[in-house]
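One protein chain is absent from this view; the other protein chains keep their places.
Note that the chains are named A, B and C in the order they appear, and that numbering of residues resets to 1 at the start of each chain.
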Amino acid sequence: MQLHLDDDQSIFVDTTRRYLADTSDIATIRALAETERGFDADWWARGAELGWTSLLAPERMGGGGVSDDAVSDLALIAFERGRLIAPGPFASVNAVVAALATSDAHDDLLARLIAGTSVATLAASERGVRWPGPGVTTSLSTVGDAVEITGEKITVESAAVAEAFVVLAAGPEGDRLVVVPADADGVEIAPRRSPDLVRRFADVTFRDVRIGRDAVLELERSDLERVLDIATVLQLAETVGVLDRVLEFTIEWASDRYSFGRPLSSYQELKHRFADMTLWLEASKATVTEAAAAVTKQPEQAGQYVSAAASYVHEHGPELVQDCVQMHGGIGVTWEHDIHLYLRRVTLNSLTCGTVADHRERLASMILEGAGR
Amino acid sequence: MQLHLDDDQSIFVDTTRRYLADTSDIATIRALAETERGFDADWWARGAELGWTSLLAPERMGGGGVSDDAVSDLALIAFERGRLIAPGPFASVNAVVAALATSDAHDDLLARLIAGTSVATLAASERGVRWPGPGVTTSLSTVGDAVEITGEKITVESAAVAEAFVVLAAGPEGDRLVVVPADADGVEIAPRRSPDLVRRFADVTFRDVRIGRDAVLELERSDLERVLDIATVLQLAETVGVLDRVLEFTIEWASDRYSFGRPLSSYQELKHRFADMTLWLEASKATVTEAAAAVTKQPEQAGQYVSAAASYVHEHGPELVQDCVQMHGGIGVTWEHDIHLYLRRVTLNSLTCGTVADHRERLASMILEGAGR
Amino acid sequence: MSTTVSHDIDRVPDAAELERYRAEAREWLAENMPPLDPRADPNQQTKEHVKDLARRLHSGGYSGICFPREVGGAGLTRSHHRVFCEEAADYELPIYLGTPGLSIIAPPIMEFGTEQQREHVAAMLRGERLFVQMMSEPTGGSDMAGALTRAERDGDVWVLNGSKIWSSGASRADWGLVLVRTDWSVPKHRGLSMLLLDLSLPGVTVNTIKMVDGSEEFCEEFFDDVQVPHECILGEPNDGWTVANRLLFHERQSVGGGSPYHFNRPKSARSSARGSDLVGIVGRNGREADPVARQLIGEAHANELVGRQLISRVSDAVASGVLPPIAGSLLRLNTGVTAMRRGSIALGLAGTEGATWEDGDDADHPADQFILRQASCIGGGTTEMQRNLISERLLGMPREPAADKDRPFNEVRRSRREENTR
Partner (left out) sequence: MSTTVSHDIDRVPDAAELERYRAEAREWLAENMPPLDPRADPNQQTKEHVKDLARRLHSGGYSGICFPREVGGAGLTRSHHRVFCEEAADYELPIYLGTPGLSIIAPPIMEFGTEQQREHVAAMLRGERLFVQMMSEPTGGSDMAGALTRAERDGDVWVLNGSKIWSSGASRADWGLVLVRTDWSVPKHRGLSMLLLDLSLPGVTVNTIKMVDGSEEFCEEFFDDVQVPHECILGEPNDGWTVANRLLFHERQSVGGGSPYHFNRPKSARSSARGSDLVGIVGRNGREADPVARQLIGEAHANELVGRQLISRVSDAVASGVLPPIAGSLLRLNTGVTAMRRGSIALGLAGTEGATWEDGDDADHPADQFILRQASCIGGGTTEMQRNLISERLLGMPREPAADKDRPFNEVRRSRREENTR
């Protein structure tokens, strides 16, 4: 996705690419669809050994990028994962790692996330609230030496197997991220289905959940948005990977397939649509690459860059895949053909970590009211 | 535009078609662009003799349709006017006639409108208010034996030459239409430019304008909306006429014009766009025909039909003409080529009598809150 | 060649006649037909249930309102059909009999069939026989005339080999109408024949195809040395494309909503909008007052209403000769693009709240329906094909160059890699 990789990045990406090619073919994905958690725990741990979850950890725990920009390094991995629609809560776990790295109260959990032996995911979205806020209704209050969380979160990834959730809650001094163990009293997990076949979600209710004060990560709004932007941009990079693969095999199909004695790719109307799709893909690569880099290199612009990328990619991405479905004709809407697996991933990604409408509203608030970091 | 005309309607339409062909060619339109009022008063009066302004008048004044549906009859005329982008405040004057026909207090004015010796137009739109309301801010209050109007109206057609305005104002018992002479004290007319070359508009301010009580037309909200719907649907019919003509001459152009040794119309991508445009035009004819008929024949559905037609036609109409501009290439954006005159009319019409957004909001209010008649 | 129907279905009955008909139909329906469960998927009707519903309709004289009396129809008009459909809106109807049977397959049988072959239509109307069309092939895409399935004459029978795909509901059908190649030495349109095929014959295999939404309405069929009697050819041998073209015309009419033979369900404007799941989505998400959601609700409603108005107009225009029959492609195209836009609108309204749903909740979820969105632009002839037809046959623009146009079919290239199959 990035135009130029340095040697370390190339090795880093190639390692993951080979690992995914060996372990994550479409037949495996289809088989995982039938499993409860959607991904294999050992497989995830071996991915973690390749650096999938450690780059945003603090240096003292072995964190740090392959290049000087760990978020961009992870975006490269997300892109490769997207090309193979790999399972696992990649974006969410990395956002959690970035959040936990700001404190030393959660090093044990962090160590397990880095090792890939455990997962912990973001619980940020709520019914009726535009990502990433304002307006969060889950409340955080102080009760003696403890804090109490009450509220309901939706689209919490891998909730059923997560050890903890990093919850976005509205406290007396503003919004905060709070680390809540999944087994705390008052946490209720209601599994949900999504269009994706291997990623698992739940609604999670927090009913007067009481936990220690050090569960609260003392991040200001701008640092908190950095965590959410990391989740968003990694998911966007994954989407771009999906688009890249889908356009690739659809162009191949259009060249192989003949209709009325000539290849599909000789029909001008289809050619023009392929030209548009090529533009959308290239622009998506451009904007997601820059958004990922901005998180570290231009933090004041990052929110704007991430939301612009989300607006663009989620507008054009699903349409690109649908258009590729159309190019395939009837087989494109059969269960047997793989393209729907890609479409499912792109559709899901366009609805979590904020929708097109959420990100446009966020851009408008930056432009019209100077909101955001 | 209607599929089947009876004999009387055919004669009625043919008469206007011949009159327009003789008097309203493009050279005339271009010449009228340089004049202050944009249309010739005698020309208008002769049009009135052909029935342009009398069909919605009460029977006692010689009104009544050519068929049993006067609004549809007028829509046929509007369509022909659109094909030749004829000037004059056709939709607005007819709406005024429909409004005045509900009372006998304004028969003198009505007679002059029918004769075409005078014009009076609607003053309904306001800054920041969605057509056709709610939320009108121009106020109507009773002061002794008189009433007083205060407020500002925008996009009032032919204001500089109008004898009177029919003003939408919020009174103590709800919104009302009020007949205000243009020369009343406190009426200020500020001429404005529009994209159209021959239709003239102004902002009109009413500052404590005091007039007799019989100026108020005692129409309930639903009857009042009928008047506005008549203006809207006649303007829509005009737009459909413009689209019909533009698509016609652009298809001809695409067949005549060769590029790379073969006609433009042999290029599949262009062919498919022409197919889409044909669909839009046919659907526009369908929906505007039914909307016009509904005003008389299904009054409870008319608001819905008119707003659905406006949503559809104003979404696709300007795009259709722009696409035809694109088909023409460079000459399509020159002053010398006529297509911009058509584009100007369609653009203007999409902004007055409610925008796409206004009509969609109105449909939503009907569906979600059961609003409207 | 005889005409499709021997009476004037376009006659406009007087209002009194129609109102009488309406009153009778209303009374009859209440007594004889089961009420509709609005949540039931008509594609789930079983073969026996379809036949039972058809038999009931036939007993009342309503199974073939616009079909001539000689095949057991009622010999009435489009207007009667419309009135009956309006009255039947709240009753269960034999949807699969209507489409493809009566609206797509029966008209060409009436037009090209022998008296004996027309008996199939009578059997359909009596609810005794369900038909499926078998036109598309796995390698063929939109190019139906490129059929590779072959039938070879052997005395009194044709020996059928090959496979068909996208046959809607073939697993419920008794008979099929199959487009096959009977001459390979001539250009593709001139070597085709149309066969009436008894699906119970030895060598016929019918498998269902699972679609991305899990439904299994479409089927794939394999033919392995099936012996088809010679008298089962519909129309002339090697003139099958003429029959197919009429069938495709009726398919466009039916898919676009303009057929007088299928059981469409008109809805009142208000109820269809209010009852649609879009309003439901907005309600569940508490976004009734959100201006952005309201814009989408308004847009979708306008599109839906305009779509119905377009059907009325084009059907009328074709019936009265103002537009040629190919204008039916406008309806098919509009159905596709409107459904596509509606799928996107639903997803936009659903938002993050619509990204997931309760396990076991099998209502229509916008995100899940979005996955199937393009089906509306593919089935019944792709929107691309409709745009070709509109530009070439309605607007008279030059046809696409076809590399296979005037070449013997056995010399036409069929893919980049494959050699010709014969």
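Here is the rule we use: contacts are C-beta pairs under 8 Å (C-beta built on N, C-alpha and C of every residue); 3 or more make two chains touch, one makes a residue touch a chain.
Everything quoted here is computed from the prediction, not taken from an experiment.
Which listed residue (A:Phe165, A:Phe274 or A:Tyr342) would be found touching the missing chain in the intact complex?
A:Phe274
Of A:Val13, A:Ala308 or A:Cys324, which one is in contact with the hidden chain?
Only one of A:Val13, A:Ala308 or A:Cys324 touches the chain omitted from view, namely A:Ala308.
Mind pulling the subunit C residues that touch the left-out chain?
Touching the chain left out of view, subunit C contributes residues 290-292, 295, 401.
Need a quick check: the contact residues on subunit A for the chain that isn't drawn.
Within subunit A, the residues that touch the unshown chain are 3-4, 251, 254-255, 262-263, 265-266, 268, 271-272, 274-276, 278-279, 282-283, 285-287, 289-290, 301, 304-305, 307-309, 311-312, 315, 357, 359-368.
If the missing chain were put back, which residues of subunit B would it touch?
125, 127-128, 131, 154-155, 190-195, 201-203, 255-264, 267, 269-270, 318, 322, 325-326, 329-330, 332-336, 340, 343-344, 347-348, 350-352, 354-358
In this text, only the chains that are shown with their structure count from here on.
With chain centres set to the mean of the C-alpha atoms, which chain is at the far end from subunit A?
Farthest from subunit A by mean C-alpha position: B.
Using mean CA coordinates as chain centres, what's the gap between subunit A and subunit B in Å?
Comparing mean C-alpha positions, subunit B is 50 Å from subunit A.
Residue numbers in subunit C touching 2 or more other chains?
Within subunit C, residues 384, 387, 400 contact more than one other chain.
Please output the residue numbers of subunit A that touch at least 2 other chains, ranges allowed.
267, 269
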